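Just one protein chain is left out here, and the rest sit where they should.
Chain IDs A and B follow the sequence of writing; residue 1 opens each chain.
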Amino acid sequence: MAIAPPEQRIWWREPIERVELTWIVIAFLWALFMFFFMIAWHFIGQQNLSPEAYRILPSAYEQKVEEFAKKYQVREEKGVPVVRPPAGSDVYMLGRLWQWWPILELEQGQSYRFHLSSIDWQHGFSLQPTNINLQVHPGYEHVITLTPTETGQFGIVCNEFCGIGHHTMTGKIYVTQKKAETAPRVAQKEERR
Amino acid sequence: MTAETAVGVARQFTSRTCQFTGLRVDVAAQNLIKANAVAAVVFLAIGGLMGLLVALTRWPAVHLLPAEWFYLVLTGHGANVLLFWIIFFEMAVLIFASTILLNARMVMPKLAWFAFILMVVGAVLGNVAVLQGESSVMFTSYPPMMAKPHFYLALILFAVGALIVVGQFFANLIVAKEEGAFQGSMPLVTFGALTAAIIAVWTILSGAAILIPTLMWSMGWLSDVDPLVYKVVWWGMGHASQQINVSAHVSLWYLVGALLLGAKPLSEKVSRTAFFLYILFLQLASAHHLLAEPGLSASWKIVNTSYMMYLAVLGSMIHGLTVPGSWEAAQRRNGYDKGMFEWLRKAPWGNPAFSGTFLSLVMFGFIGGISGVVLGTEQLNVLMHNTLYVPGHFHGTVVTGTTLAFMAATYLVLPLIFQREIIWPKLAKIQPYLFGIGAAGISLFMMGAGTLGVARRHWDITFSDAELNFAHSAGAFLMMGLNGVFAVIAALGGIIYVLVVVGTVLWGKKITSGHKLTFPLHAGGAAAASQYGSHATVKLPGTIVLIAIFFVSFVLYYFINWKYLSELWLFR
Partner (left out) sequence: MSTKETNVNVGGAGAKSEPIPFMQRLLDSPLLLLFLGVAIPTLLYTLWGVMEVVAIPLAK
């Protein structure tokens, strides 16, 4: 039976059922929509990950972050410096076994050039409860322009497995209300939309 | 079951004729299928048990294992179920589709046994490496975190074995055609298996390209492995290996439909084109794991993460219509033509091969498929990257989709290949439901927890040992508890599966000629599976309703996530 010659020698020219054809057209249009919507979001959306990145030695990155922390430190919390950089400036954070360092204090509605890298293994930068999740590689410095939109205290969790102390790796970002006098400076930096 | 030595066009081989399907079964292929299937189930049992331990640890009220053991067991869970169970079973599928289904012989069975031994050695060595405790690097083993050399070596051995069998699949196919075992085009199920085999080749080559240098680095022969390059190449293996599963289990959906309902594809052309889209573009989705990385351009991300304009998703959406559509058409022909859903109500729900396949189809589409597209959208990924949403998604694809489909297929393999009647049919009947419900719960609650920010691969969501404390919401804890409960349900389903398989293989009644199967096949099933041919014109109102529900859910869920994204902090 199964060794019998096939029913049709040529099946490529068979007509397609209307049900199938309709669904293929709908599914194809939806596929195109989803594809172009990703592109469109680069123009209409405000959440797009910057591809800006640099190769850097972990030790060089560590040094940059330490200088930054020293310059703008305002207080200390559990041995970790709390750093309050001026609005619009470069802000550095590093991931290492097992902490996010330092603690940042940012202003709501201000944009910062936010640098992120690791000095040992890969880590996962997970800002909570906001739920922004980025992969952090040693040797690569990722730069994104970040604008906090809400005030409060935010936790940073590590969500890339980084060894036995992984679950103790946390950090913190404070976001305070925008000060009135700095407002004009931001206006030109902010994209309006 | 008389063994006969048939004179083929070119070569002789020992075969028997199956009394249920009329197919000519090469005994060498049959033995290889048995061996691979048994190995698959053994590693499913080990990996599944590890999975249960993981879930019980992540259940905050239970928190079973200490941290060190948790990470160790999690590494083992990934390797055993994601690689060993699934790929052993896929080897059985490839051998079946290129020999028995074509009435053809296994080319060089000794080589296949050698490959099988390599794979077993690799899988065992992998488990040894993990259990020794110095290779708790997770399944992904991202550098600069380093495992012991034999951890990488184990994976390489396993992959080489698999590559040999994949090569034999191609050899079988070409020889079968040359020797005239089949004429014209190969059957659709074999074409689906071919898709799986092609993706497997790329998968294994990617794995070799990165694991060999990583092994050398672990031996101290290379000074370092770039973590970003590693991730790009490794995911060519890590994600594409899951695309082998998709192709394999879609083929099994068609096969089970054919054998149990007598279903033929609605149109050969459409179903094959859908597989062809997989061959061309499905592997690109490896980029899903690199959307939150530094330094990769938006163009690379968009082209790859969308499988080239979602053309591979189009392939899946086509199968999503044509598989249930072909079942509906067949059932209507079988006389269940009343109203919209008589074909579905009167389907063989008591046959675990059917119920498992049906659940696999529905849950793969709704849970695994939709979440996969959302997770793999360039910008939306930032909401869920490395949260529990990710394992939630892939338990929807690999567990409710692939594993359930493979379990369902086992209920055909046992009587037809092992020639043993299924022991404890009542337990077998409930098994797919139990496992399916459990696995669906695991997927959904992990996705829920991930949406609330809970990290994957994380021992302690209370952060009790962390210097800077952080607290997840109560909802997150609830999700993790529910995940634990459903993991227990899935584990019960898994245990029943293993018991039924082991019991049947060892003590099941031997099937002799004239035997009536507990879970019977459709009379025209074998012809539907092993020949090509399309259904005649039919109306499919039931399938249209199901597809409409699917499409509306998909669109709604997609836009809900964009709404979430638009409320995030701004970044560019």
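Just so it is clear, contacts are C-beta pairs under 8 Å (C-beta built on N, C-alpha and C of every residue); 3 or more make two chains touch, one makes a residue touch a chain.
Remember, it's a predicted structure, so these values are computed and weren't measured experimentally.
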item	value
Touch partners, limited to displayed chains, of the chain removed from view	A, B
Of B:56, B:120 or B:240, the one touching the omitted chain in the full complex	B:240
Residue, one of B:286, B:400, B:419 or B:451, that touches the chain absent here	B:286
Contacting the left-out chain in the complete assembly, out of B:22, B:295, B:425 or B:481	B:295
Which residue of B:80, B:185 or B:504 touches the chain not shown here	B:185
Footprint left on subunit B by the chain that the document does not show	170, 173-174, 183-186, 191, 194-195, 197-199, 201-202, 205-206, 209, 226, 228-229, 232-233, 236, 240, 272-273, 276, 279-281, 283-284, 286-287, 290, 294-297, 300, 303-304, 308
Sites on subunit A contacted by the missing partner chain, in the whole complex	5-15, 53-56, 60-61, 140-141
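To be clear about the criterion, only the chains that are shown with their structure count from here on.
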item	value
Between subunit B and subunit A, distance of the C-alpha-averaged centres to the nearest whole Å	30
Parts of subunit A lying in touch with subunit B, wherever the complex brings them together	1-9, 11-12, 14, 16-17, 19-20, 23-24, 26-28, 30-32, 34-35, 37-39, 41-42, 45-51, 53, 77-80, 99, 103, 111, 114, 116, 120-122, 124, 126-142, 144-150, 155-164, 166-172, 191
Footprint of subunit A on subunit B - complex, ascending	21-24, 67-68, 71, 103, 137-138, 142, 144-145, 181-185, 226-228, 266-270, 290-298, 302, 305-306, 309-311, 313-314, 317-318, 321-322, 325, 373, 377-379, 382-387, 451-453, 455-461, 463, 465-473, 526-527, 530-534, 537-540, 543-544, 547, 551, 554-555, 558, 562, 565-566, 568-572
